[in-house]
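Excluded from the complex is one protein chain; the other protein chains are retained at their positions.
As written, the chains take the letters A, B and C, and residue 1 is the first residue of each chain.
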Amino acid sequence: MNSNRLEAFSDGVLAIIITIMVLELKVPHGTDLKELEPVLPVFLSYILSFIYVGIYWNNHHHMMHAVQKVNGGILWANLHLLFWLSLIPFVTGWLGENHFAELPMALYGVVLLMAAIAYFILQNRILAVQGKDSLLAKALGKDLKGKASPIIYIVAIIASFYSPWIAGALYILVALMWLIPDKRIEIIFKEKK
Amino acid sequence: MNSNRLEAFSDGVLAIIITIMVLELKVPHGTDLKELEPVLPVFLSYILSFIYVGIYWNNHHHMMHAVQKVNGGILWANLHLLFWLSLIPFVTGWLGENHFAELPMALYGVVLLMAAIAYFILQNRILAVQGKDSLLAKALGKDLKGKASPIIYIVAIIASFYSPWIAGALYILVALMWLIPDKRIEIIFKEKK
Amino acid sequence: MNSNRLEAFSDGVLAIIITIMVLELKVPHGTDLKELEPVLPVFLSYILSFIYVGIYWNNHHHMMHAVQKVNGGILWANLHLLFWLSLIPFVTGWLGENHFAELPMALYGVVLLMAAIAYFILQNRILAVQGKDSLLAKALGKDLKGKASPIIYIVAIIASFYSPWIAGALYILVALMWLIPDKRIEIIFKEKK
Partner (left out) sequence: MNSNRLEAFSDGVLAIIITIMVLELKVPHGTDLKELEPVLPVFLSYILSFIYVGIYWNNHHHMMHAVQKVNGGILWANLHLLFWLSLIPFVTGWLGENHFAELPMALYGVVLLMAAIAYFILQNRILAVQGKDSLLAKALGKDLKGKASPIIYIVAIIASFYSPWIAGALYILVALMWLIPDKRIEIIFKEKK
């Protein structure tokens, strides 16, 4: 199997994940501005999750760009990543519906943490095939962002039980950190051409 | 990343947006003709939104046709556009369920306005790469439709609070204005070949 | 725009239509065999609609196979077809939930009829570009099935109010008629190669 197939399937799953989250925005029955109030926290958590899925889509393709052939290990590591990402609509809905309460805030972090670990496993599977001198290995370098994110998630999960707002701020921080596109990979692949 | 990837992902998201809107058409429990009455306004707003998403899909691809390479700025401008379009099922459902009341009518306009602005930003990001003498720049020309639409949306949002019907008429007007395919781009790209 | 883009988008929409129909199969709360009883008619109508969408997907691609370039008219004729097909989950759900009552049975036929008309319009738009001597025109020949289907739908819609079962039988008849793949097109295109 070549990587196009895998990318197309992942694209499909990510497109569905990012779009069905909007179904958690329940249409209110009245027409008052007040009716939109319970929708607001769901909307805010929707924005955050939309950005996270966007980041994963973005990084996933930058990484897959470096892959030609896919073996069974990469394939299942990829499905494992999609599994955790598929839980984002669920935790987003729970978070929004409960106005950012402690437990939903922590669970949101758990899913982000598991997705980050799954991404890390996938990355290692690919590096195992490509070798330490590959373009991807060079592009990743020390992979500071990839290593910092899980640590911040763990801090945020613990912080959730003391102050959900700190946890929320940490999730936003990680998102901002990744929003800046991964110039390293772009630059190295440009040099290649 | 080349533009095919971006188009495929956008296609996926737009296909899902256009299709999940139909889930707002709740299956009535009885079998009387009367049972379909509450479905009618939802159906009408579904038609309007279907056309709007169709227009965006159409124009999006005409524009992307002119793009070869995608940078981080274009990528996030595109996700920003998809974000606002993803809210269309929500405002469509709210509009239909409340028989075109003032506030839902205004919010529908706000989402259309934000999508139009997002489209404008995306267009500018692409033009920034392509330059003022590019085919796309020529094809757009003065971009009268692109500039008129947001103004009409703003008028419609304000009008919603006085007469939702005028707002509705304005949304239909903009849709009709765009339904006429963008001959300019088609013509110029034909000349190219 | 070339036809690949249009096919990919239509594929996406059809894949979603065929799959979200299953959401109308509401998970029963108990575990008795009796609990599955209300699901049965929904399941039967799901099978019929699944086959119809499958037929449309099949014929759509056989037809699109003959198209290279897509103009604005073809594009909107295609979206018009997708619009009517997108209503199939709604009428399927209504039909199944009301145990094949008169009005849902008739409305099911109306949607099938409108989809058939939309398909006819799309076909004519394509033929207008390709000309009367094109492979597609030859492959269609007198297009007996294409002409018979809308007539049978109309009969079925009227019959719904006297005997929903006759209407149901007619819908099954049309489905069977089309299930036999369009050998004509396959044969003619094979000759071409």
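Going forward, a contact is a pair of C-beta atoms (placed from the backbone, for glycine too) under 8 Å apart; a residue touches a chain by one contact, two chains touch by 3 or more.
Since the model is a prediction, treat every value here as computed from it, not as a measurement.
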item	value
For the chain not depicted, the shown chains it touches	A, C
Absent chain, residues of chain C that touch it	7-8, 11-12, 14-16, 18-20, 22-23, 25, 27-33, 36, 47, 50, 54, 57-58, 61-62, 65, 179, 181, 183, 186
Interface with the unshown chain - residue positions in chain A	1, 5, 8-9, 12-13, 16-17, 20, 23-24, 71-72, 75-76, 79, 82-83, 86-87, 89-90, 93-94, 97-98, 101-104, 107
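As a convention for this text, only the chains that are shown with their structure count from here on.
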item	value
Whole-Å gap between the CA centroids of chain A and chain C	37
Distance between chain centroids, defined by C-alpha means - chain B, chain C (Å)	27
